[in-house]
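Only a portion of the chains appears, each positioned as in the full assembly.
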Amino acid sequence: MLEQLKQDVYEANMQLPKLNLVTFTWGNVSGIDRERGLFVIKPSGVAYEDLKPADMVVVNLDGEVVEGALNPSSDTPTHTVLYNAFPDIGGIVHTHSPWAVAFASAHMDVPNLNTTAADTFYGNIPVSEALSQQEIEDAYEENTGKVIVKTFHDRGLDYKAVPAVLVSQHGPFSWGATPAKAVYNAKVLEVVAEIDYHALTLTHHDAHLPQYLLDKHYYRKHGANAYYGQDGAKSQEHAAKA
Amino acid sequence: MLEQLKQDVYEANMQLPKLNLVTFTWGNVSGIDRERGLFVIKPSGVAYEDLKPADMVVVNLDGEVVEGALNPSSDTPTHTVLYNAFPDIGGIVHTHSPWAVAFASAHMDVPNLNTTAADTFYGNIPVSEALSQQEIEDAYEENTGKVIVKTFHDRGLDYKAVPAVLVSQHGPFSWGATPAKAVYNAKVLEVVAEIDYHALTLTHHDAHLPQYLLDKHYYRKHGANAYYGQDGAKSQEHAAKA
Amino acid sequence: MLEQLKQDVYEANMQLPKLNLVTFTWGNVSGIDRERGLFVIKPSGVAYEDLKPADMVVVNLDGEVVEGALNPSSDTPTHTVLYNAFPDIGGIVHTHSPWAVAFASAHMDVPNLNTTAADTFYGNIPVSEALSQQEIEDAYEENTGKVIVKTFHDRGLDYKAVPAVLVSQHGPFSWGATPAKAVYNAKVLEVVAEIDYHALTLTHHDAHLPQYLLDKHYYRKHGANAYYGQDGAKSQEHAAKA
């Protein structure tokens, strides 16, 4: 069942240690088959070197396991909420990558200060609102998904133009058209967070990117007029294999 | 004698360079056989690439060498004190990992600011009280163990819920149910110290984690109601193999 | 056509990931045949592990593709401007290396604070003026080249003595007598930016290098009286193979 998707999700998961985005088992990738309304996700707490494509767990959009011998990632309810709320995404990644977690711990956006950020993110990578005690005690992982969706709604953000978030005091979630693209966005976020930390401290938190430079770089790589790569915007979907 | 434990302690020691927790020979792992009241520890000052399981030294709970051709780690008296004072631990690790040593040099706790910390530590990782001149000049390594125990006692900390400490101006000790789990906790401490350094700088030392988020993440992975991994709390004992 | 130059440019491009100067496809190297007035450049958005010498694109000094099945780097117009304005350079590199981008994001020069910098750069590595909205919207990549040239002109800098620049809020371009030498300069810039960040923080931005120490180190490696290496200044052209 969904063998190609399991393979793709497996490969995207294996990119996380290769790209230095996870320590131990602290990350997971999922990918969805929109026609069948089923997604495939890494099992919980399995070491990357032991992982096999057949270990991937199949889950439906109610968050119920449909196939798989192992427990799915404990973050599965978060993925479920995001797939329901963001209809155009095909893959989701969660990590505890250290620069992104530093900003999440500080309850700060990763600001968009340079073209490295602007090439991928149309604006800041937002930090979510904090979950209330009630939201944490009841259905924590589901409410983590809901607070992400609420943050994008309240701040008027387009999830396709800003394909990542920091959950406050927790860490990053990213997404994309495919699992590989979601991994790519997770790595860009981590690189940008590292650069921004240093730019913020060099300037005592006084650095800004003009809107027209953000527009130029974002639309150079995205949308109908994209001209980076070998076939404009399409080529970006495959960038994470590097 | 204790061949399986020697192998386990050897393998846990070899994880230290693999996880970037040691430079040269600056680290050691021990593991205990509680039934026999004997522990096994790395020999002093031996390079990791030369280490063999048979080099491990067997020591009793009075700190006396029972078997082994080599001198045990110079930190053996510290391990002895901790095994006597903390009856439920099965392994101990000492390193000079650089982010943890930075906090120890600053005589600061590694604060619990995010879910990465809360998944493993139920609160701050404490910095010990400083040893007095007398304590340093007399039985230094034994007194290092005693000041760790005193710090946990005076601050009302549970050594099972906070399985690591910074010895002031020295460096981290961690422990766990097994040698592998103690290594896992040493790595988590180092990762958390790195993240916290940056979060503290970004916020001018003004970051905090709410108690209910600490509770949620800690108990998601520990205790009777744990639900992370493939068999709840048990799976955490094996996590350090990754 | 230009097979040896394609091979050299290919090899220089492959040094970028080896020297930890690029993430994904975010970098490019070109090299010029001054007699024919043609330069060779990496194709746009191709992963380094897929790159072959035959993929290199040949471009003339009007920026027109002369040979090649793939689109050239989207930064080709910047390279074209630099080859026309700086007649003695043989190779150009662009990266998003993170320490250099941090200074670019802060709109700050990388200051020349130590002999590591002085060995390669005769003064600060300048940050360019910001491009105007008009310059960004019209012929952005060409205007990026022009603002680099204008910065060197307005500040009275010699492009041979200071073989790199930070484009404001974007990132570094470097150059040299050959593609390999341009890569060497890109790496030196990144190392110097890392060191300088820490030196500036340690001193609260109050560190300076005396002119006579800058003179000594720069001219020890460059010009008629150079005496570093096996044949004075010439040996520096080949240093980037390490």
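Read from first to last, the chains carry the letters A, B and C; within each, the first residue is number 1.
Just so it is clear, a contact is a pair of C-beta atoms (placed from the backbone, for glycine too) under 8 Å apart; a residue touches a chain by one contact, two chains touch by 3 or more.
Since we're looking at a predicted model, the values are computed, not measured.
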Fill in the blank from the handout: The full assembly in this file, of which 3 identical chains are displayed, is built from a number of copies equal to 4
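Convention: only the chains that are shown with their structure count from here on.
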Fill in the blank from the handout: Intersection of contact sets, subunit A vs subunit C, gives none
Practice task
Name the most central chain, where centre means the mean of Cα atoms.
Solution key: A
Handout entry: Computed distance of Cα centres, subunit B from subunit A, in Å
Key = 33
Fill in the blank from the handout: Between the Cα centroids of subunit B and subunit C the separation in whole angstrom comes to 46
Fill in the blank from the handout: Touching at least 2 other chains, the residues of subunit B are none
Practice task
Using the touch definition up top, name the residues of subunit A that touch subunit B in the complex.
Solution key: 23-26, 43-49, 70-71, 74, 96, 98-99, 101-108, 130-131, 133, 136-137, 140, 169-171, 197, 200-201
Problem - Partner subunit A, residues of subunit B touching it in the complex - result: 113-116, 184, 187-188, 191, 194-196, 198-199, 201-203, 207, 209-210, 212-213, 216, 220, 227-230, 235-236, 239-242
